[in-house]
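A protein chain is absent from this complex, but the other protein chains hold their places.
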Amino acid sequence: MKIGPYKIKFEDRLKFTALDATRIALFSVILTLIAFSAFFWKEGINPIKGYSEMFTYAFATASGIELTIRRMAFMLFVTLAFIIPMRGGIWNVGAPGQLYIGMLAAVGIGIWGKGLPPGILIPLMFLAAIIGGGILGAFVGYLKEKMNVNEIVVALMLNLIMYYLVKYLIEGPWMDRSGRPESTQLPHAARLPMISDSLIPYTIFLAIALGIILYFFLSKTSFGYQIRLMGTNPNAARYSGVSRVKIGVVTMMMGGALAAIAGVHQVAGIAGVYRIHRYFAKFPGTWAYYGIVFGLIAVLNPMAAIVVCFLFTGMQVGTMALQGRLGMGYGADLALIGILMIFLVAGQFFYRRKIVFSKEITTADGEI
Amino acid sequence: MDWIFVVAAIQASMIFLFAAIGELIDQRSGILNVGLEGLMLVGALGSFVVADATGNPWLGFIAGIAAGGIFGLLHGFLSITLKADQVVSGMGIWIFALGLTTYIGNPLSGPLNDAGKMNGIAGGLTPMFFIGLLIVFAVWFILFKTRLGLEIRSIGEDPYVAEASGLNVEKIRYLCVIAGGALGGLSGAYLILVYNPIWSPNPTMGRGWIALAIVFFSMGKPKILILGAFLLGFLWHFALSSTEIIPWLPALSYHFYRMIPFAATIIILMIISSKRISRKLGAARPAALGKPYIHNE
Partner (left out) sequence: MNKKGISTWWIISMFAAVAIIGMVGSVQATDLAHSPRHIVLAVEHFSPVSGASWCGSFHAACQWLDKKYPWLDYLYQENVGPDSTIAVAKDFIENKHANIVISNAEFMALPIEAIYKKYPNVYFMGNIASDTETRGQNWIRYFGRQYQSQFLAGIVAGAITETNAIGLVVSFPAVQNVRKVNAFTLGVQAVNPKAKIYLGSYVGAWYDPPTEKEVSEKLISNFKVDVLSNPGSDSSAPVTVAKEKGIWFIGKDADLTKLGWADEDTVATSYIWNWQVIIDRVLSDYMKGETHPRNLYFIGMEEPLYTPDGSIPVVDIANNGRYGVDSISPKARKKMSKDEIELIRSRREEMLNGQWDPFEYYELKDGKTGKVMSPAGEMPSDVELLSKMDYYIPGVVPPK
């Protein structure tokens, strides 16, 4: 292809650095924002005003930043739940199911342990969720590595099974007595403490700490190295004696546990709700899938995921608020994430390739 | 169990059937499209908008098919030309379609214009039921009785060998994703114009994932796929009136019946994972499924 004096062609990348990834992600985001401007035009809103309202609400108002941070903790857990197994070469699209099992464990333990002090009850809830999510994840990992069953299909099926299980419980045995289709409310002792006066539970620190710890786990420990080796070069891993099954099961177990923690955060960390609300169990899973999007933007780096989750949760929160602020139609936030996703997928092309502009004869002088 | 039940169950089955047979074409050519739900969503919205405005269900069907085809093409562009991971691309298609249809469709929420709905001709069955069956038959015929079908399947098995024998892998794969997308769109259109002529956010409510389950469950064989689609359609409605149809069944909540297809899919996958059993059953599992085809220059 030729533009003016320049010749454009695609070349294979020899190496792909985090900086390249950042550029591609930023480029996708910019394209998304440009494309999304069409939605503003359609509604008769100046895009600059639209975006400023969006970012102002999400990052610069007291109520918005509170929601952004609380939701970010949730997103960070599900993003990490996607990242860890993916680094070992396994797709964890089972976050919704693992999330549901975390919710069930939290509420089950919370109600069963009525009367226990918070110091015992809350750790028990986390423990139960981690075990539940871990088992669900490990099941998928085992099927994948031991029996070579497609992990994506199995996880999707498990999500749907768990969805119906949650629905059955909150409309049946666990239903609130006065008759709303939600689980019984958690006792006070089972509610997560909030940071001083705000409505942000301490799980946000847990989420950030996990992001940092998992980063060092992957980059500095020998087991982390084995995981990465399995993800990048399974043959080399096999020759060096790393067990596929072990990596598969353990990473999926970790992923499952992380998503389950998001479930605890969701039921025990939202003021005034403190139950499995029917909105948390919508078909088929909704937000937990965003972990995939955010994980890809962060190019599977747990530390980068912290920043990515903060920014993009903010964008989502801000877009949601556009209706109340500018009269934007419902669903704009979903549309924004959708467009972002498409550009990111397209951006993957440049993970392997780069564009080379060259003048006739002269060599490469620029790249994207 | 009476005729109304049977018709309702058949109509539910048709939704699964169209989407699943479309996905089968994709998968036979080695392309996995987990964004089936998204194709159905855009097909549903396209058909709703057009049928509501024109009052003509046939135009609605055409629009639904076209919308599905365009999104199929998008999946093809991302996964064939740009060689993105097929799962990421499929997820992207779904999340994109969910957002887009929710936003565009929201002001239209509510029942379809009366004239836009397709009415039954034979005992509640619509003309589209019969045309749809013909389409499914045609797909089966093309895939298994024609040269093109053979080419598609050989590309799914090993694109490198196929390329070496002179086939244009990319072209045929594009053909398949567009056809698969169009059938996904048809499924969404059938949902909106025949099954439940109402627009609501996310009207498919996970039916795309069920169709995906059917494809895996069928081991790539259209005959099992058709059987599976009808079985699931009946199970779908049976879940609501199990004790009225078979009085001695325990009064289980319908949720449990709706779990069955998903659990069954996992079990089937575990069974055919054994090479020996899978060969015995003649299960087709395109070896190249899900892998981008990068040809060497």
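Some observations on this one:
We call the chains A and B, going by the order they appear; numbering starts again at 1 in every chain.
By definition in this document, contacts are C-beta pairs under 8 Å (C-beta built on N, C-alpha and C of every residue); 3 or more make two chains touch, one makes a residue touch a chain.
Treat the numbers as computed from the prediction; the structure is a model and nothing was measured.
Those residues of chain B that touch the chain absent from the view are 2-5, 8, 106-111, 114, 117, 195-201, 203, 205, 236-237, 240-241, 243-244, 251, 254-255.
One chain of the complex is left out; on chain A, the residues touching it are 16-19, 21-22, 26, 48-49, 51-53, 55-57, 59-64, 66-67, 70-71, 86, 167, 171, 175, 178-182, 199, 215, 219, 228, 231-232, 266, 270-273, 277-280, 299-301, 303-304, 307-308, 310-311, 317, 320-321, 323-325, 330, 351.
Rule of thumb we're sticking to: only the chains that are shown with their structure count from here on.
Contact residues on chain B toward chain A in their complex (touch as defined above): 34, 37, 74, 78, 82-85, 87-89, 91-93, 95-100, 102-107, 201-202, 205-206, 209-210, 212-213, 216, 253, 255-256, 258-259, 262-263, 265-266, 269-270, 273-274. Residues of chain A that touch chain B in their complex: 39, 91, 93, 143, 147-150, 152-154, 156-158, 160-161, 163-165, 167-168, 171-172, 283-284, 289-290, 292-293, 296, 329-339, 341-342, 344-346, 348-349, 352.
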